[in-house]
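Of the protein chains in this complex, all but one are displayed in their positions.
This part shows chain A:
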Amino acid sequence: MIPLLIYVAIFVLSYYLFTKVIHHAARNDYTSLKTVTFGDESAVRPNRTASVISILTLFLLWGMFTGSSLLPKFLHMPGPFEGTATFEYTAQTPDGQRDTATVTVLVHPVDEEVTEPEVDPGDGWAKNDSATIGTWRSGLIRVDRNDDIGRDEGAEVVAVNGKPIAPGGSVETEFGRVGMSPKGTLNFEPAKGWQMEPIWLPAPEAVAARVVEIAREGFRGSTLWEHLGYSLFRVVVGFFFGALVGIPLGYAMGLSDWFRGWFDPIVEFMRPVPPLALIPLVIIWAGIGETGKIILLFLAALWIMAIAARSGVSGVKISKVHAAYSLGASKPQIMRHVIIPNSLPEIFTGARVAMGVCWGTVVAAELVAAEKGAGMMIMVASKFQNTDIVIMGIILIGIIGFGIDMLMRWAERILVPWKGKG
């Protein structure tokens, strides 16, 4: 909730600052002269300042709530309590005698080895205690263990820091919460602060360090580039075969009624089946090796490419075909010079979609079973609670997916400049 509020606050504040304070001096192009902008879609272009602030905000929040060393200390959210905490408990014997003792708890980072602090047992029959608890953890403290009159003798703890406590209840202290189990044992939970524990969300620099480490040393016997390369290789090979079969199939469906009738039910049925649903069957048939993955990606790309090629052929304006016939072109010439170039924009759109689907499918397939690959990497890491590797993997998968899309768009601009101009 708090991160969301901070996020909204930054959004509103930066919007106000930018539009009211800076914006006026900036632009003087045609769009800025339009008086009607609300409702005119063409006047809405992404504000790059907003994009930059947006990304910075995400990293800022990430750093704030993980105590990142990249941020100055004053921006950090309150971290978990660390150090020596104390509280007092009051025990009472069945005949009404009360005595108070102090509990000293050393709260330490989980990955540090510490010893219990030495404390003076103190006066009275209730003796002072000591314990160690990791930050973000909690621990039972048997305070009566060293008392002269303990639980077995009928004594029970009735108050913490002077505030009465009963089994199942709790008392807040300045160092954290002291609770009492139904059997009467105290349970100390040091204050957690607002930061995320690294096991849930590591700091950005920890993730970056992981990238460097894994890029250098590899993960599970393969380098980072091997993992990513394997995933990419599967996508490219699967897509290649999908296109190799799908495009001619689509052309045949666009040009012959028999082909259209024959393959329509198959294509129309297979298209809505998510490729992920085929993973179990593919594993049964082809195992978890490369063949299975490539078959899966082939199937993911095949229908998309077939449908794209089919609609590319169906989309050819009849006047273009008529014109070509009137100019003396033969059927193969019409195919080569009219139908194929006319269908290329559609095929490129299909290829972009297919590549995106393939990339998603390969990661999912690797999550299920693989020896190498980006998906396998994050799946294995998650089993060992290596959240930093998981986050690193997600970011890399995102970057590659985005890169593939950019590459396809670039290829489209270069190779089919006539797209949408017919």
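Just so we're on the same page, a residue touches a chain if its C-beta (ideal position, glycine included) is under 8 Å from a C-beta of that chain, and two chains touch if they have at least 3 such contacts; residues count from 1.
The rule is simple: contacts and distances are computed from a predicted model.
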item	value
Choices "3-oxoacyl-[ACP] synthase", "Nif-specific regulatory protein", "Cysteine-rich domain-containing protein" or "ABC transporter ATP-binding protein" - which one is the UniProt name of the chain not shown	"ABC transporter ATP-binding protein"
Option from A:W125, A:F241 or A:Y325 whose C-beta touches the chain left out	A:Y325
Contact partner of the left-out chain, one of A:W225, A:W262, A:F402 or A:W418	A:W418
Hidden partner interface residues of chain A, rising order	317, 319-320, 322-330, 333, 337-338, 341-342, 344, 416-418, 421-422
